[in-house]
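Omission of a single protein chain aside, the complex is shown with its protein chains in their original locations.
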Amino acid sequence: MTYASDVAALARKDLLLELRSRDTLPAMLLFVVSALVVFHFALPAEESERAETGLLWIAIVFTALLGLTRAFAAERDQGLLDGLVLAPCDRSAIWLAKCISVVAFLVVAEAVALPSFALFFGPVGWELVVAVALADIGIAAVGTLLSAVAAASRARELVLPLLFLPLAIPIVIGGVGASLAGNPASFLGFLALYDTIFAILSWASFEYVVTE
Amino acid sequence: MSTSSLSEDGRTGKAGPAFDFGVASGRRGASTLALAAAGLLVGGIALALYWAPEDADQGFSQKIFYLHVPVALTAYASFAWAAWKAFRLLSTRDSRYDLESYTAVHMGVIFGLLTLVTGSIWAKISWGHWWSWGERQLVLFLIVFLFYSAYFMLRYSTEPGPRRERNSAVYALFGVALIPVSFLAVRIAGTILHPTVFTHEGANLPWEMFLAFCVCLAGMLSLAGSLYLAELAGKRADVALRDLRELLA
Partner (left out) sequence: MTTAEKYVTAAYLVFLAALLLYVVIIALKVGRLEHELTDLARLAREKLGG
């Protein structure tokens, strides 16, 4: 079994599982739309386009957190994580597969969030879409690793946001900057840099985090 | 539970490197460091407050620089030390690096808190507010500080064991990757989102100021080192006593 086929098999398993159980994705979709509505009421009458864009990014980060908390839930509940780890595949393949499914979930959530944002607030530019795509990779890379780290703790739903938010700050800076700046190139470049650094780091350290 | 076989000088069974700051420094090394810290720090502060010239622009309030910047650099150094120990843990799987990494993170967070407080006081004198988002170094520090504070949440909520050691080590390593990335992030954020106020980095520091600063920095680093050794010894004693209790009970 090659690395790629391992990753594909694991990712397919996750996506099929979600397709059948439908417990994470609908919650994420509903959450992001509700959040946007709350933001409308949270902003005073003369909202600025800049504040709204900022809030969109907050909605994305917290929706991602919602999904990430569930990332290893299925494996945990059914005691499958140990089985996966014992499987004759590279541990980092588990990470990559989980990343792919997290990105998939995020893309679906954003496919709902961005049109809703355009409807409620203002138009969505191409820079925002590209920034969101780049941010998804970073969020998935770091989030998957941290989800596995938090899985070992007794208060995992509490610990994951705490661990994730400081690492999400550069993503938010890059994303909001790219959405609002006249020249988004440096911000998009920064997001790509973040993705590269943390994807490599997460890929390399996943096996230390998931073995017993 | 990590096993620590008790031997006469507290070393574990594995052979460690010759200069092993954590275990082998012994009482003489630790007290030399503490004495050095006392001398350097007192000397440095004396130089800073009595001898170094007053800054032309900022006046006497610039004197906080001799405290704030060494404390900040010491915090960064502690985090770097913690990451090094974390890396050693992951590559050698030797449990003793876990306590060393943990203690170093603890040092970093303590000095980090001091950095934020002294930075806040400096901001108050300079701009009249207790906080300034335009002060890039301080904002960067806040992000790093939040990150390492979460380290403790992770540790306290995980059962002791190899899993916790490895998770903590990976997290400590992520921290040092975060530092340059956040530095870059805060820098570009300044261009569009949060305008940067002119920071305190003067163009050229007069040599007297630089000397006083260096002595203070050396003192602060020695202080952190001594406190690190003291705390590490305490933690190791904790572990050893617990093992002993298990043996006897």
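A and B are the chain letters, set down in written order, and residue numbers restart from 1 in every chain.
By our rule, a residue touches a chain if its C-beta (ideal position, glycine included) is under 8 Å from a C-beta of that chain, and two chains touch if they have at least 3 such contacts.
These numbers were taken from a predicted model, which means no experiment stands behind them.
Listed by label, the shown chains that the missing chain touches in the whole complex are B. Interface note for the absent chain: among B:A36, B:A80, B:I110 or B:L205, the touching residue is B:I110.
Residue positions on chain B in contact with the hidden chain: 45, 59-61, 63-64, 67-68, 71, 110, 113-114, 117-118, 121-122, 124-125, 223, 227, 230-231, 234, 237-238, 241, 244-245, 248-249, in rising order.
Following the convention adopted for this analysis, only the chains that are shown with their structure count from here on.
The residues of chain B lying in touch with chain A in their complex are 90, 143-144, 146-147, 150, 153-154, 157-159, 162-164, 166-167, 169-171, 173-174, 177-178, 181-182, 184-186, 188-189, 191-193.
Listing the residues of chain A that touch chain B in their complex gives 142, 145, 149-150, 152-155, 158-159, 162-163, 165-167, 169-170, 173-174, 176-177, 180-182, 186-187, 190, 193-194, 197-198, 201, 205, 208-209, 211-212.
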